[in-house]
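For reference, the structure discussed in these notes is given below.
For chain A:
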Amino acid sequence: MTAAAAAIEVRSLSKDYASSAGPVQALQKIDFDVPQGAFVSIVGPSGCGKSTLLQILAGLLSSSSGQVSVGGTAVTGPAPGKISVVFQDATLMPWKTAMDNVLFPLEIQRIPERERIRRAEHYLRLVGLENEVQRFPHQLSGGMKQRVSIARGLAQEPQIVLMDEPFGALDEQNRIKMGHELLRIWEATGKTILLVTHSLTEAIFLSDTVIVMAPNPGRILEQLVIDLPRPRMYDVIGSPAFGNIRNRLWRMIEIEPAEDEAMSTAPAL
Partner candidate 1 sequence: MRFRVHAVQAIFLACFLAVWEFATRIGNVDPNVLPAFSTVLRTLAELVRTDAFLSNAAVTTTRVLLAFIIGAPLAILAGFYVGERAALNARLAQPLNVLVAVPQSMLLPMFILIFGVGNVQKVVFGVTHIFFVLMLTTIAAVQSVPVNLVVAGRSFGATSTEIYRRIYLIAMLPLLVSGLRLAIIFDVIGILLAEMYASQSGIGFLMMRWGDDYRMKEMMAAVLLISAATIGFNEMMRLWETRLSAHAGSST
Partner candidate 2 sequence: MMRKLLAALAILAVWEGVVRLGLVNPIILASPSGIGSALVIDGVPFLHAFRVTVTSIAIALLASWSIGVGTGLIVGATAFSYAAFGPILSSLFAIPLIVWYPMLIVWAGIGPESKILFAVISSLIPVALNTAAGVRQIDARYEQFGRSVGAATRTIYLRILLPFALPSILAGLRIGTALAVAGVIVGEMLASTDGIGFWISYHRTVYNTGHVYLGMLLAIACVLIANAVLSHLERRFGAWRLDELANIAPA
């Protein structure tokens, strides 16, 4: 893999499926690249196909046409150890402790025991949960559960981390906190991160590039490079530069301000 090769390459990706209302084109000729080590967000309203796209990238769903390659090789199925997925709602196994949850995929992937434990401890510490490793999910807050999920994804030491609305279930305060955390983790690990969200604010704040999608059919409206300096602090959200970018993307999607606020302030679990 040369340094210049993109981490993710998507060419002319389409996905159709049949529904009771006739054939639906969930994705139409999707084209984009994600460079190595980049943080890219995909944003768009419900039904624009962003989650479908993520599932195809993760190898969990097949495409109808087009090519997807990750790290130079075509995606034909899940690629544990290369691609890891952080799901909405954490998806932790409630009968296992935080530590055991992080260990589980490593066990499946036949990582030797010593190494498993080393990694689990390392990444749980990285996400700030070193004191909660023996707790069960029902003893953890929504934000903590999601951090365990992130630790679990990172512990598999993939090339790419795909995140599907990871902060959707958190309230606004926690979303901001977790956003900061995620940037810190990203800078510490240098992974390539592709994050799906319906919050414009979150997408712009976190990413190098924002890909904007629209529904019916699911397609890319624009790929905007975010020119804001790093490291990004929360107050950048109030800056005029941020506002301009946001307005521009708004107009593209034609989302009402109220709706965007509602979308970025989900009720806490």
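Selection rule, in plain terms: all candidates are chains of the complex that A comes from, given by their letters.
Everything that follows uses one rule, which is that a residue touches a chain if its C-beta (ideal position, glycine included) is under 8 Å from a C-beta of that chain, and two chains touch if they have at least 3 such contacts; residues count from 1.
Because the structure is predicted, anything quoted here is derived from the model rather than measured.
Asks: Using the contact rule from the top, which of the candidates 1 or 2 touches chain A in this complex?
Replies: 2
Asks: Which stretch or stretches of chain A touch candidate 2 in the complex?
Replies: Residue positions touching the partner: 55, 58-60, 78, 80-81, 83-85, 87, 89, 91, 93-95, 104-105, 108-109, 136-138, 156.
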